[in-house]
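One protein chain omitted, others in place.
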Amino acid sequence: MVYVSRKEHFNAAHKLYNPAWSREKNLDVFGPCANENWHGHNFDLIVTVKGVPDPETGFVIDLKKLSLLIRQEVTDKLDHKNLNLDVEFMKDKLASCENLIMEIWKILAPKISTISKFGVLHALRLYETPRNYVEYFGEPN
Amino acid sequence: MVYVSRKEHFNAAHKLYNPAWSREKNLDVFGPCANENWHGHNFDLIVTVKGVPDPETGFVIDLKKLSLLIRQEVTDKLDHKNLNLDVEFMKDKLASCENLIMEIWKILAPKISTISKFGVLHALRLYETPRNYVEYFGEPN
Amino acid sequence: MVYVSRKEHFNAAHKLYNPAWSREKNLDVFGPCANENWHGHNFDLIVTVKGVPDPETGFVIDLKKLSLLIRQEVTDKLDHKNLNLDVEFMKDKLASCENLIMEIWKILAPKISTISKFGVLHALRLYETPRNYVEYFGEPN
Amino acid sequence: MVYVSRKEHFNAAHKLYNPAWSREKNLDVFGPCANENWHGHNFDLIVTVKGVPDPETGFVIDLKKLSLLIRQEVTDKLDHKNLNLDVEFMKDKLASCENLIMEIWKILAPKISTISKFGVLHALRLYETPRNYVEYFGEPN
Amino acid sequence: MVYVSRKEHFNAAHKLYNPAWSREKNLDVFGPCANENWHGHNFDLIVTVKGVPDPETGFVIDLKKLSLLIRQEVTDKLDHKNLNLDVEFMKDKLASCENLIMEIWKILAPKISTISKFGVLHALRLYETPRNYVEYFGEPN
Partner (left out) sequence: MVYVSRKEHFNAAHKLYNPAWSREKNLDVFGPCANENWHGHNFDLIVTVKGVPDPETGFVIDLKKLSLLIRQEVTDKLDHKNLNLDVEFMKDKLASCENLIMEIWKILAPKISTISKFGVLHALRLYETPRNYVEYFGEPN
């Protein structure tokens, strides 16, 4: 079993805001992240696929295909977008990194098999800044 | 003459949009950077001060004081903000990095002498992403 | 279960020195790290907390609170300090990264619940240099 | 149990090419990576050893010895080399990162005990570029 | 005058070899860099353009256009290539970074005006490794 990873990036705006709360409570809980005029980040997304290498190619997964898949299915939908307003799969969700990474998993996990017969999605890591990041490994069945 | 540099950062939203143009022309010129719902970045700002070291301290400038000055005068006004809507000194200006760095110069250049008798502002470098950045050295008198 | 990480840093002096040994044996075992006049590093500390996101905030843990906790309980006690001489919780211990990371765990693990009802400490990573680092996941009960 | 890691690097040429296939099929599958005149990378290799720290040194493993071992046994044999033509242990293997990391494991795993009585090899991470990397944790017995 | 920079990358093989010398002299002068079976690197190229920002766009140069120009004219011709064998503009030249950066200048300098009426090429920086790089500012007329 070898683990293969690819890093992609996207630049997006968001705010942390719970619409069930008053503006004051949002500012109290989320601080400057609740700024109603938004702020933004350069996000980095690392996708890790695990599997046994294909003996004919030496690959668990073709990283050019994985890069293309991540762009088409995920980062093209997030890049130069507003996570709260422009992204179908984040609709009605708090735009936290925790919620975002779980939604990205739902999109990518079933698609890996379309580009690799040997690999399955193992982990996602999402950097919001160089000092803050989240990881997700899916849920046990 | 020694050159001393300090890096600070801020996370902000912006869009590139010329209000004198139609929405179509803005999208044509600025592409996804003109997304009306904004996008954002983790910006890094490097401030370089030059001067002869003070023989009593060995310092051209005290970097703790320089860090505090940059935060109070510049990055606290940009961090978790919208460069087009929330920033007094960017009002009525296109929110490009070129315009932003020239405004930051105007703020910082006269303040360096308040924290160092030996240093003058030499250069600013502003990273919008790890792959895109601008530099400014002021204008000749 | 989502894993949330925050990076903090501190700059410290130390030496590797076993007081039960002669100076010669220390130099023989630890090499230049045993220099009696000390040396130092820019340390980076990554703290990882795991948990289920709070549905009201989308957070496993508030990273501003986690950052503050790490600073108050750990890095303020290490920054611009001598790990052998100035740090209460390293007293009478060899100032190796292995020993330091296990002590940091003892401090942080019980405090995470004071700032998050959803998260528990999962991992620590401590960089001594960009090329040398240690990780600790606690001990099984 | 503490996990201790050391990063080393090497610069090498390679191509991805299955000799059982036609030139056309190689170009079709591997794209520009199959360029018959080779291409190359700055590879980074991170070696992680786990164990209980030696109470006399505070070390799971002496990182200077680990660095020397990695250089002598692995990176000196890969640095400024052609992975397809010059490397004994890659002979007759597709020069993918997946195959390379599994061969490096075979070399290093039995040698760790020669320099540490407390540590065993836990993981390898091999960066081909800053955006593409593989990891290997050995095989269950 | 503002200076605007864009970073691109390419992965290539090369060797340092003077065909006027014996194999022994090449190995003596260039060491492992003369390995006849090649070695390679992940190169980073930073292109800096200077000028006065266009008042209508706030741009010295459109970085998307600059990125495209660098790719089409330079990095697509170097990526996954052998600098000694595959690159027209390096023919009959020693494949050192110094020679490469001067050839890249000759290609890019006259093309900048095709994508910006305000900018001129100011500097190139070429990283062969994170620790070795060259810079070129053209020649005075």
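Which chain is which? They are A, B, C, D and E, in the order written, and residues in each are numbered from 1.
Going forward, a residue touches a chain if its C-beta (ideal position, glycine included) is under 8 Å from a C-beta of that chain, and two chains touch if they have at least 3 such contacts.
For clarity, every value in this text was computed on a predicted model and none was experimentally measured.
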| item | value |
| --- | --- |
| Contact list for the unshown chain, restricted to visible chains | B, C, E |
| Touching the absent chain when the full complex is considered, from E:Asn37, E:Ser67 or E:Ser96 | E:Ser96 |
| On chain B, residues whose C-beta touches the chain left out of the figure | 1-8, 48, 53, 56-60, 63-64 |
| Residues from chain E at the interface with the omitted partner, ascending | 16, 18, 20, 29-31, 93-99, 101-102, 130-137, 139 |
| Residues from chain C at the interface with the omitted partner, ascending | 9, 11-14, 32-33, 35, 37-42, 79-82, 85-86, 129-130 |
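As a working rule, only the chains that are shown with their structure count from here on.
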| item | value |
| --- | --- |
| If a chain touches chain A and chain C alike, it appears here | D |
| Where chain C and chain E overlap in contact partners, by chain label | D |
| Turn needed to bring chain C onto chain D - CA fit, degrees, nearest 5 | 120 |
| Furthest chain, CA centroid comparison against chain D | B |
| Separation of mean Cα positions, chain E and chain A [Å, integer] | 34 |
| Chain A and chain B, separation of their C-alpha mean positions in angstrom | 29 |
| Multi-partner residues of chain B (at least 2 other chains) | 31, 130 |
| Every chain pair meeting the contact rule | A-B, A-C, A-D, B-E, C-D, D-E |
